[in-house]
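To keep things clear, I will list the structure first and then write my remarks on it.
Missing here is one protein chain; the remaining ones are kept as they sit in the complex.
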Amino acid sequence: MSQTLNPAAFMNNPDTHSGVTNAKLGVWLFLASEIMLFATLFTSYIVLRMGATSWPWGWDVLNVPLATLNTVILISSSVTIVMAYAKAYDKNKSGFQGWMAATLALSFGFLVVKAFEYGAEFKLGIGPHTSVFYAIYFTMTGLHGIHILGGIAVNGGLLYMSSVKEHWENPLFLGRVEGAGLYWHFVDIVWIFLFPALYLL
Amino acid sequence: MSHDEHGHHKLTFWEKYIFSVDHKVIGLQYLITSFVFLLVGFGLMMLMRWQLAFPGTPIPFFGNLFPADLAPNGVMSGEFYNALGAMHGTIMVFLGVVPLAVGAYGNYVLPLQIGAPDMAFPRMNMMSYWLYLPGGALMLSSFLMPGGAAQSGWTSYPPLSIINPGQTLWLLSMVILITSSLLGAINFLVTTINMRAPGMSLWRMPVFCWAQFVTAVLLLLAFPPLEAASVLQLMDRVFHTSFYMPKDLVILGKAYAGSGGGQPLLWQHLFWFLAHPEVYVLVLPPMGIVAEIIANNTRKPLHGYKTMVFSMVAIGVMSFLVWAHHMFISGMSPALGNFFLVTTMIISVPSVAILTCLIFSLKGASIRYNVPMLFALAFLPLFGIGGLTGLPLGLTVTDIYLHDTYYVIGHFHFVVVTGSIIALMGGTYHWFPKWFGRKMNDTLGLIHFWGSTASMVGIFLPMLFMGLAGASRRLYDPTAQLHNLPVQGWNVVSTISAYLLALFQLPFIYNFFNSLFNGEKTPENPWQATTLEWACPSPPPHGNFAKTPRVYRGPYEYSVPGRKTDFWMQTDPS
Partner (left out) sequence: MGQYGWSLPVAASSYAGSIDFGLGLIHAAMLGIFVLWGAFFIYLLVKYRARPGVAAQREEHGSGSKGELKSLIPDIVIMTFEIALIVFYAIPVWSKIKANVPDVKDPVRVEVIGEQFGWSIHYAGPDGKLGPRKIDLVHFSNPIGLDRSDPASADDVVMGNEMRLPVNKTVLIDLMSKDVIHSFFIPEFRIKQDAVPGLKIPMWITPTKTGKFEITCAQLCGFAHSLMRGDVHVQTQEEFDAWYKSRLATIPAAAAASNPSEDF
């Protein structure tokens, strides 16, 4: 944006009323709304399950080993993004880029595994229309997948920005990485709830 | 002084007026757009009102303009009526009143009142508007799609909404609009929390800012559940899942193909979990506007400023616990009815407290009767009717009879139209001098005021009578049911009043545009007000204040003894 506004001064300035920068506060509030979104879906899941005459065991019908693999992948990616933040904090550009690339690779890995799972189900003719269980399974994991894609876009953007001198040296950059990290942890936590709810219980 | 003198480059037309990141331009964009949507939504209703008053007769003038499948021989069809009804509600709530109250007034006035140079995230602010406009356009365009617009009411209860045409586009536009208002809510919250001028502590914020703050919290937390619910309904429609579809449905003689196993009532719970806080989103900012206007024109501090603020916060919290009072006879467990009955009665306490404070603010005042004040004063008794008529609806037993009758329609229109919209109109007269540096014409304003309030009462009071006689809402042809026949005359009264209301908007529209160019020029602070938006030029330049203002006192220091003037601005150091 070509305009320079006074608010830019506020963006840089952590000396706000709340002591938190605008960007960080914004991310927290965004996550609050995201919590409401997924909480609604989990509530719907509980309500539908309680009202159902029959409900399959996720254990029996879903691929638990693949999902376990995905859980490990996502948890590792949470570690790598923290490492990326630490490197950015230390102004270590190549370190940041390495860990961020690892995070991206893990996120893609998650999606590939998920795609195999979906593929196997579609091959059997199973889809969201099959039953309410599959409907909630596909909707929740699908929505989670979209959040992963969003994370990939943000993290990829940061990886690219780190290669541009102007962005890398921008004092806001670290805050952006922190915001991305917060979001990524949230996506991770959603999966930590999804995995037992759909696969194990 | 213009911001260009600060060394900014000259903005192109597009940057300045279309894709602007200035909260004031975005606020005015919201203002114009939402007023247009209000007119569109009102236009749809005027078509419906013809059918309600004179069922089965061709719509005059416009009837033959509609395609034959919507209005054969100029007579509205049942499908078309339902589509108009669903779109009227959706447009008025999601595209009209909320964007006007929050997007327009909040955007323009909130940063000024807290002494901020702009919103916390100017570009996000722009995005919010540029999601709202296409979302609204998409919603309207559904009239042109095969099958027409959504026909299942603004509440979109499944299974009807799953099997009716037009709903998919409704859901998609809702998702876009929800995203827009989420961006807005985050922006408002961060702005209020972080961007207040030095000295502007929370307890020095004007009531309007508090109202916007609570509203933003409601938008932030109540909209995501509707988003999730809409996604589930979208899945039901597009991927034939059965979230809301139970087993063994037989629709018009044919078995429904889905797997079944879902619950229609789940949607109602999720929908009202949003839609009740949404009611307070419709009401709180206008209450804030009324408080500002009353403080300014009574020339004395508001009575019970803290009581009002605490009441607003209490309303915000409680509004998440009352949703199922819309569902007393929906088939949910009657025991739940008792719980929501109690919470509903509790939430009436802070609402009464706010009204009481506003009325007591008049005591000892020196009331200046100008146009904005008339609107603010009319708000009190008329919103009061809206509140009082909520009582028999919130009470489980009497709701058995009144539920889904015209009484409900009358009740919430008294709240939203003679409440919110009256206040929002008053806000335009109040802040117009700030927006454009000119005043709106008083005579036209008076005509607009008396004409509008009288015809609004003429529209909605008959609805209460019809409701008591048992007339159901959403009936395409009320005369098809015997018990509606004796009260059919009220429908005619209501319809004529609606057309009068339309007529009385003409002076307003003319006044608005004429005053833009020919209105009497006004100084920085024409109302001799105390709050910060009057401490900067009219219209405020880019960045609002020449230098960051400092705040020394509370928002409503009027008539302080021993001072020369009867107002003591928040920024006044002496």
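Every chain is named by a letter (A and B) in the order it is written, and numbering of its residues begins at 1.
Convention: a contact is a pair of C-beta atoms (placed from the backbone, for glycine too) under 8 Å apart; a residue touches a chain by one contact, two chains touch by 3 or more.
Predicted, not measured: the structure shown is a model, and the values here were computed from it.
Asker: Touch partners of the unshown chain, restricted to the chains that are shown, please.
Answerer: Missing chain, whole complex, touching shown chains: B.
Asker: Considering the complete complex, identify which of B:N514, B:Q528 or B:S559 is in touch with the unshown chain.
Answerer: Only one listed residue reaches the unshown chain, and that is B:S559.
Asker: With the full complex in mind, choose from B:I18, B:I32, B:V317 or B:L388 the residue touching the hidden chain.
Answerer: Checking the options B:I18, B:I32, B:V317 or B:L388, the one contacting the hidden chain is B:L388.
Asker: Among B:G41, B:G337 or B:P555, choose the residue that contacts the chain missing from this document, as touch is defined above.
Answerer: B:G337
Asker: From the list B:S142, B:Q263 or B:T418, pick the residue that touches the absent chain.
Answerer: With B:S142, B:Q263 or B:T418 as choices, the missing chain is touched by B:Q263.
Asker: Spell out, residue by residue, where the missing chain touches chain B.
Answerer: The missing chain touches chain B at positions 77-79, 81-82, 85, 151-153, 157-160, 163-164, 246-253, 255-256, 260, 262-265, 298-301, 303-304, 307, 329-331, 334-335, 337-338, 341-342, 345, 348-349, 352-353, 356-357, 359-360, 362-369, 377, 380-381, 384-385, 388-389, 391-392, 395-398, 400-405, 465, 468-470, 472, 474-478, 480-483, 485-487, 558-561, 566.
Throughout what follows, only the chains that are shown with their structure count from here on.
Asker: Name, in rising order, each residue of chain A that touches chain B in their complex.
Answerer: The touching residues are 1-7, 10, 16-18, 20-22, 25-26, 29-30, 32-34, 36-41, 44, 47-48, 51-53, 127-132, 135-136, 138-139, 143.
Asker: Give every residue of chain B touching chain A within the complex, in rising order.
Answerer: 8-9, 11, 15, 21-22, 116-124, 182, 185-187, 189-190, 193-196, 220-225, 227-229, 231-232, 235, 239-243, 258-259, 261-263, 266, 269-270, 273, 542-543
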